[in-house]
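These notes are about the structure you will find just below.
Only one protein chain is missing from this complex, and each of the others stays in its spot.
Right, chain A next:
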């Protein structure tokens, strides 16, 4: 512990910078880094190296090789570069490797060297070639900026949603700028470039010259520029060995430094941490590394070998052939605790805890000291915070132990910050492990979020670790374990050397019914890899049949899709499949498919009834469904046809169909209707008036009402109208005409098959009591009482009822007796009743 601050280097009065080793690299690099194109992704991301990038020979042995390593130097992929010459490499925010070729094509590779896609930076580039390119990150994603041979800039702020923007020309620019960078202000990407002593800012509209405030005189050229991780600050390195540091808006100078080295630096990057007031840049030359800030002196390191700087949110990573280091400003909490002779509460607490372990009473003294100042809470917090910034687990542990010790003496210290830090550190230590190789700091981890970290683990195919982390942090299944398993399954289906059965089984065994896992997504991936059979097998595990349908359709398994859609009970889905099938199959096959699926068939029929009547007919034809075909033509005879001939013809077709369906009743009825139609037409021609579309009954009635009794009789005979019906018909019609004479004649034509009560009723309906009475006398004995009551002859009705000795009739008459007039009758009935009871 004595030498804990040994690697702390003061910069000015207020800040310390430290550099510590993350990994020792054993990636066995044969080349020097300077001979390679290098790209390292931020947030402890992977490193890509393109060896021999500048060789143009075609020979395979000297073709460029693209290698991808983890931050710890574990090889992830290696491939021979077979495309054109590469100008620049860079990683996107999704950890995809973008390789910008000289011809303006950008090839996108995955972390494992799998080719993803490519896009072009525009036609202009093809001719002028790409001189230089930068990949940069903004809040919208990753962008590409290129400088063409014609000294023009083109950029795309988001490669995920490619929109190329050609920047305006820099007036009088004859040669390439000495240095340039992309800035991002107000959500728009700009380009800052240096030409000789001048600086120009390009936005999408104009090119403007800018002058950094307070720039020392005598500058004839800018050699290097660096913009900070968050685009807030800018540093300029001039040919006089002078460094200007200010805001990226070029409105304010923060500080300046003269390093007196005129050689152009290899790299210059910002090294600052969020929420710190200190600003510093790290400048690297071949053998020298310098940290400069707002201080008269700089910190200097010697570089033993060729190194490469990777700017991070809170520091700089430096890797070379043998080591990978991290350089950052010592965080406030750590500084407080570990600064030599610090009396900060955290420092005292750490001491107290150490003494306590030694069973020394000094522990009590220290503790008392903190408590007297009332700073115990602060002390605990400091220890927790400092633990987060420590790289070595031993150090983390001792700080956490101190925090835990201090917590014992506090009444109500909320435990979550302590617990969360323990969890976070455990996760961080796990991913920092050499085999995983993601050297995230605590601040980076918090910025990245656990979800993105999990995504990155999944991207590296580190499924077990990702799942362990989810389980350890108790993330909800849908966000955590299920999601990872689904990713795993999507990877699994790409293993071409494993049989479909084995893959499907393996996936099902792992995934089971885990909530939130969509088997259809996995199946879609399998289909994407050309494994249709596997996809179908996987779909079998999908519990929601509705989810299976779209993919099955895509795979042209339409019939299977149809039965799945039907299973789902979702008629819309069925309908979607139906339309698909309709386009895909020829008509005959389509109908055959429908035939086996009654639910789909009736759905389609419903649709056809409204939209495609002809198809409906074809459907019935196909099925030899003569009954429905008959009905179809009947409907057509009413709806489609206007002319009588057409209607009759349609009915004839219907009748034929009904015969085929062995529905003689319907066939006969249809034929009758045809006859009736023809006849009505003739009647209209001969007699005038409206006959068409009347029922037979109404036709006859109309004839009688029109006085065409003969014709009516004829029609009744022709169509064999039953006697009873004809009598009712005539009775009603004649009464309507109030042709009482004819009615009487009719009633006497023969014995009425419907009796004479209807005559009475109908006369009374027309309020003709006189006529009614005529028929009342002829009503048969069973209905006599009713008839007499109808005509209002209560007394006689009573007599008949008494004669019949019918109790029901008696009460019926009684109910018709009104007090005043029928008193005598009522008495009579009562007497008769009494008599009947006596017997």
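We adopt the following convention: a contact is a pair of C-beta atoms (placed from the backbone, for glycine too) under 8 Å apart; a residue touches a chain by one contact, two chains touch by 3 or more; residues count from 1.
Note that contacts and distances are computed from a predicted model.
Asks: Can you tell which of "tyrosinase", "Large ribosomal subunit protein uL16m", "VPS33B late endosome and lysosome associated" or "proteasome endopeptidase complex" UniProt lists for the chain that's not drawn?
Replies: The missing chain's protein name, per its UniProt entry, is "VPS33B late endosome and lysosome associated".
Asks: Given that one chain is not shown, which residue among A:230, A:606 or A:690 touches it?
Replies: A:606
Asks: Using the definition of touch stated at the top, determine which of A:579, A:687 or A:836 touches the missing chain.
Replies: Per the contact definition at the top, the residue touching the missing chain is A:579.
Asks: Per the definition of touch given earlier, which of A:79, A:108, A:459 or A:754 contacts the omitted chain?
Replies: A:754
Asks: Just to verify: which one of A:138, A:404, A:732 or A:783 makes contact with the chain not shown?
Replies: Of all options in A:138, A:404, A:732 or A:783, contact with the hidden chain holds for A:732.
Asks: Quick one: say which of A:598, A:646 or A:689 touches the chain that got left out.
Replies: A:598
Asks: Given the full complex, what residues of chain A touch the hidden partner chain?
Replies: Spelled out for chain A, the touching residues are 544, 569-572, 575-576, 579, 598-599, 602-603, 605-607, 610-611, 635, 638-639, 663, 665-666, 697, 724-725, 728-729, 732, 754.
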